[in-house]
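Note that this complex is displayed minus one protein chain, with the remaining chains in position.
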Amino acid sequence: MATQRVFVANRGEIALRIIDACDRLGFETVLGVSLPDKESLPARRAVKTVVLGGPRAAESYLNVPAVVHAAVATGCTAVHPGYGFLSERADFARLCAEDGLVFVGPRPEQLEALGDKISARRLAESVGVPVSPGGPTQTAADALALARKIGFPVLVKAAFGGGGRGMKQVHDEAGLVAAWELASSEASASFGDGTVFIERFVQSAKHVEVQILGDAHGHRIHLAERECSLQYRYQKIIEEAPCVALSDEARQRLHGYALRIADALDYVSLGTVEFLVDVDRGDICFLEVNPRVQVEHPVTEAITGVDLVREQLLVAFGEPLRLRQEDVRVDGHAVELRLTAQDPAHGLRPSPGRLTHWRPSPVGGARWDTHMYEGYLFPPYYDALMAKVITHGADRQAALARARAAIAGLEVRGCTTNQALLQELLDTPEIIHDTVTTRWLEDRFAKEMQL
Amino acid sequence: MATQRVFVANRGEIALRIIDACDRLGFETVLGVSLPDKESLPARRAVKTVVLGGPRAAESYLNVPAVVHAAVATGCTAVHPGYGFLSERADFARLCAEDGLVFVGPRPEQLEALGDKISARRLAESVGVPVSPGGPTQTAADALALARKIGFPVLVKAAFGGGGRGMKQVHDEAGLVAAWELASSEASASFGDGTVFIERFVQSAKHVEVQILGDAHGHRIHLAERECSLQYRYQKIIEEAPCVALSDEARQRLHGYALRIADALDYVSLGTVEFLVDVDRGDICFLEVNPRVQVEHPVTEAITGVDLVREQLLVAFGEPLRLRQEDVRVDGHAVELRLTAQDPAHGLRPSPGRLTHWRPSPVGGARWDTHMYEGYLFPPYYDALMAKVITHGADRQAALARARAAIAGLEVRGCTTNQALLQELLDTPEIIHDTVTTRWLEDRFAKEMQL
Amino acid sequence: MDIDLEELATMVELLKEAEFTEFRYEKGDMRLVISRGAVTANHETTPVGVPGKPAVAPASPLQSPKASPVVAEPAVHEGAEVVQAPLLGTFYACPKPGEPPFVRVGDRVEARTVLCIVEVMKLMNSVEAGCSGVIAAIHAEDGQLVEFGQSLFSIIPGDA
Partner (left out) sequence: MDIDLEELATMVELLKEAEFTEFRYEKGDMRLVISRGAVTANHETTPVGVPGKPAVAPASPLQSPKASPVVAEPAVHEGAEVVQAPLLGTFYACPKPGEPPFVRVGDRVEARTVLCIVEVMKLMNSVEAGCSGVIAAIHAEDGQLVEFGQSLFSIIPGDA
């Protein structure tokens, strides 16, 4: 392959991960950073670094003209958006294409098809993948009627703009109307569309997602599933692979659903199909597709041995997938802990600052994906992720045991972190016995507050 | 600590390892390279790179004036010599000190005390650590007399200049005289001293070494032992930690011996005390001390969770050791495979070349220390080490199983490597059952040649 | 500009008499070059700091594009106001290709004087001086990428 020069349009640990993947493929890298990120480790590792704009993401990491201009001006052949920021923006992908830059991700039309909950659900339904009861509503009255049909409590959220952002849970009709009005006005303000989505609030379900990978030559495979039920306000804290709570039958079905959606899109690049699984009732319903590399991708790498970021780069440059479905084997179990600069004693509020001491322990079998270094000034402008600690074991208990050792061996000073919370969680029966569902942690915190 | 700027006087994977350790401590790095190494990955990762000289090590990595001059001229505060090259040169360490550079290693007088086999043995004996029967000889006649006393076969080597270099095994008096003359002339040529060392050739012993670490404040600890019996012509191929063949009693004794030697030297920095252990007879005899970071240090990191290179840097800058002996715990078992650009089909002859394909598999629990990247031109001037693959498991079999998966998952093209040999070795009963001694592989190859 | 005019006058007087095609005078950091006849090609490459002059690099400390991306900070002009790029883009010193630049070193500028254009994705953004004074240095090169916050001009403030 001709030498490529990849513009990395992201920051933090994922920027480091992408730069290393490029280094190992013999690709050059140019990193676009915000002013405060000039002193970051990715800025050191990239062959070249360019300051896109000021601290606020809108001026830098979300500054589409600056990113594209910088990529072209530095002679890059491709742009890797990482996760978050511009990674799911069809307009950005299209602009890259217009300027002759390979966008490392799916095609713009695929991003569009997956960009809003309505069309994504429609797609899933069209190929017989079950979705949660609910739908889009134009008026509070519609919403009320729909809610009565599917039954309270329900989730209320803007139809456009994915993730957990602005999602609200309501338990009665009064609450619904209020929430609907707010969501609708927010939605029309931010997305120019007041459509509000109503869906059943699943009381106790596991968040299970399937890793998919496709090339430009019609090959598509899945790389098994991950479980990410341990969340706090839709932010994942501990992820693992595979999901041991699934029956083989349910697992087969899940993988099948994911591939059906990938096929329907003729999906190219790396992606994740998210589902809610009611383990007791065996119900599965489609949530959404994340058309990008996922924060928790390393747990899948650990159990399959597939370098997902490398494969994502290669298929973006048109290489056919060397992997076939039958080559994908799952070995053991992997766990990822998200160490964040958040204070568990105060509702996980962010606590940026200067890292005066950063001494992770290189215990065997633990992988640290992190951009931390001693003396680093953890900036207040972006998300709180400091490090991902990935451990692997023959089985789930072995992986958890390694995770305990790895997090216990970390010495960090200068920012308040969630280290203690992670340690506590790893010793919690619900987690040891894998009974956690997506609401568990919030309920637990709620209880603690009441004490 | 004030920001340090460390001159990295080495290459390959260990240069990368040192640069990363410095990055994580917030230290700046300057890398001194040979001309062909300008395009190496360490050269990309260092904050600054300086070309010391031409391809031959004598012009670059062994070029003392160039290294010291470059370190001073680039404003470095310290020099890390890695392993090999200048790492054991007392004259170099002294020159660094004179020019105000911290030498990341023991003090010059300690390097001198350990630099030649005679004084090292004397030191060991002085603190009651057993050494192998043998000693220095000035004439072939002395040698003959000594050999008769200790019995054939014996090992013949120059007294100065450590490692396996120029070591010869002789089985009879005729062979001894010839070997002695050669060794002596070589020795006086290279070291200006014709003294030749004669010692008993141990037929079946394990190579076991103890990791020691000391600070400038009189704290000294050991970090358990490693076994490196699987060697070919004194080049280690597979290393592991701990050494499961040792009885607890023998292990205690071994660690005690190592600390005794460390104490006798008031040893500062990282070091390895090497022993030959006759497992059946329970005999232990001292071989030598390697006063530097060892190639196989990661297996010790995996079982103890201690970042040895980080600790080595910190004690070099005068920080007291935070670790106490009681903090050092051994968890599970770790194995390291040395992937080299050597052709097993032709007596492991070097086979440098352009890496057209480099696709390691990120299987869980495997650590890759490597400077390889796709398109890298593997140079013919230096040693053949391409990568170290370190795996960890709850026990030895689990670690070996991971190692098999990791090496099997590697796709490499462009150089002939010893990958197939490593895979074969991992499936060999002698290795699975840990009966290997230091001569085993050579004998095995010898047999194969005869077939 | 502390030129000793008397000294210079004397020198010029003397030089009138002397027959030469090139006269160079160096003293400490002072340097004088006077040529007669055709300007030889190599004059472009003579003085310290001609564009692309590589030997400058080792002079700077550990300033890789990493440590401070793309540019090392320019030599400080005491009391100079440094005009920085308000956004990332392509630096244009001239209104149109071929035309003379907006400003040259030594030019007097007012706060509203346009110094250059920074273009990002076909959008032209003109950059104004922001203060009145004299251009002491131009730190960016025509047609090159400038980063957000990169130093473009140094201006010695002061009114005419």
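Chains: A, B and C, in written order; residue numbering restarts at 1 for each.
Quick note on the criterion: contacts are C-beta pairs under 8 Å (C-beta built on N, C-alpha and C of every residue); 3 or more make two chains touch, one makes a residue touch a chain.
It should be emphasised that the depicted structure is a prediction, and the values quoted were computed from it without experimental measurement.
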**Report entry** Which residue of B:Ile18, B:Ala70 or B:Leu385 touches the chain not shown here
**Finding:** B:Ala70
Requested in this report: Could you tell which one of A:Lys48, A:His69 or A:Lys157 touches the chain left off the display?
Outcome: A:Lys48
Report summary line: Among the options A:Gly75, A:Gly282 or A:Pro320, the absent chain makes contact with A:Gly75
Query raised in the report: What subunit B residues would touch the chain not displayed?
Result: 33, 35, 38, 43-54, 59-60, 63, 65-66, 68-70, 73-74
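Criterion: only the chains that are shown with their structure count from here on.
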**Report entry** Reference subunit B; chain at largest CA-centroid distance
**Finding:** C
Report task. Starting from the mean Cα coordinates of subunit A and subunit B, work out the distance between those two points in Å. Result -> 42
Query raised in the report: With chain centres defined as C-alpha means, what is the inter-centre distance between subunit A and subunit C in Å?
Result: 48
Requested in this report: Please report how many Å separate the Cα centroid of subunit B from that of subunit C, as a whole number.
Outcome: 54
Report summary line: Residue numbers in subunit B touching two or more further chains are 47
Query - Two or more partner chains touched - positions in subunit C - result: 64, 66-67
